[in-house]
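Apart from one protein chain that is not included, each protein chain of the complex appears where it belongs.
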Amino acid sequence: MGIIDILYDNFHYLVACLLFLIGFHTMLTHSNLIKKIMGMNIMDTAVFLLFISSGFVRGGKAPIVGPGTEGPYVNPIPSALILTGIVIAVSITAFALSLIVTLYKQYGTLDADKIAELRTKER
Amino acid sequence: MRGRLALLLVLFIGYALILTVAEMPLFGEPGNPADNMVSHRYLESSVQDTGAVNVVAAIILDYRAYDTLGEATVLFTAISATTAAIVAAKSRGQKT
Partner (left out) sequence: MNDMVVQIITRILIPFIEVFAVYVIFHGHISPGGSFSGGAILGASFVLATLVFGTARFNRKFGHMVSQLVESVGGSWYILVGLFGILAGANFLTNKLAGFGMGRPGYLFSAGAIPVITIGLGLKVGSTMVTLFHGLIEEEENHGDH
């Protein structure tokens, strides 16, 4: 089985990697702080997608084990763990946004480079 | 300059990630390492253990309820920190 076939079968993981790279590139190249937060959220989503898709079982249904249901179920543990991750992502986003509001009040700009310049001038 | 350096770094990391994906177990295969006895145990005995039909609810609120308590604590801490940062900004704005 060639490497192309494996990559084709694992394309969910590849999409997660692509999302991660998009978020990373956004965080590196933009100096606007709000855009940095957006890039961080895209990276979060990529990690969640990778984790959730690692729990899929072919032909599986949602893990609701009623009396009448049968057959393979998808793995419930990644879903349960990623719930924690989503909550933490929301908390970190809210805290970062509140810090950005504080910074904007202090310096009057959202640009990270300009804030660094103003800080050196202050000193 | 900065953009080109960032693109180079991103391409390097992307190459490493693609090599990792090529080594990973196949997507959706029933016997891959994530599909181990822990999840089978949860799927088989969650109805007798907890009475909940939804296995995810049984995991987050019964088997690993302590984890969810930590999660609620994280939410509470986020609210406290956000309110503190904003109130600090407000009082500083009034002084100057």
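Letters are used for the chains, namely A and B, taken in the order the chains are written, and counting of residues starts over at 1 for each.
Simple rule for what comes next: a residue touches a chain if its C-beta (ideal position, glycine included) is under 8 Å from a C-beta of that chain, and two chains touch if they have at least 3 such contacts.
Since we're looking at a predicted model, the values are computed, not measured.
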Contact list for the unshown chain, restricted to visible chains: A, B
Touching residue (missing chain; options B:Ala6, B:Ala22 or B:Leu61): B:Leu61
Among A:Ile6, A:Leu28, A:Leu97 or A:Ala112, the residue in touch with the chain that has been omitted: A:Leu97
Interface residues of chain A (partner: the chain not displayed): 62, 64, 66-67, 83, 86-87, 94, 97-98, 101, 104-105
Interface residues of chain B (partner: the chain not displayed): 47, 49-54, 56-58, 60-62, 65-66, 68-69, 72-73, 75-76, 78-79, 82-83, 86, 89-90
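Please note the rule applied: only the chains that are shown with their structure count from here on.
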Of chain B, residues touching chain A in the complex: 2-3, 6-7, 9-10, 13-14, 17-18, 21-22, 24, 26-30, 34-35, 38-39, 42-43, 46-47, 53-56, 59-60, 64, 67-68, 70-71, 74-75, 77-78, 81-82, 85-86, 88-89, 92-93
Footprint of chain B on chain A - complex, ascending: 3, 6-7, 9-14, 17-18, 20-21, 24-25, 28-29, 53-58, 60, 63-66, 72-73, 75-80, 83-84, 87-88, 90-92, 94-95, 98-99, 101-102, 105-106
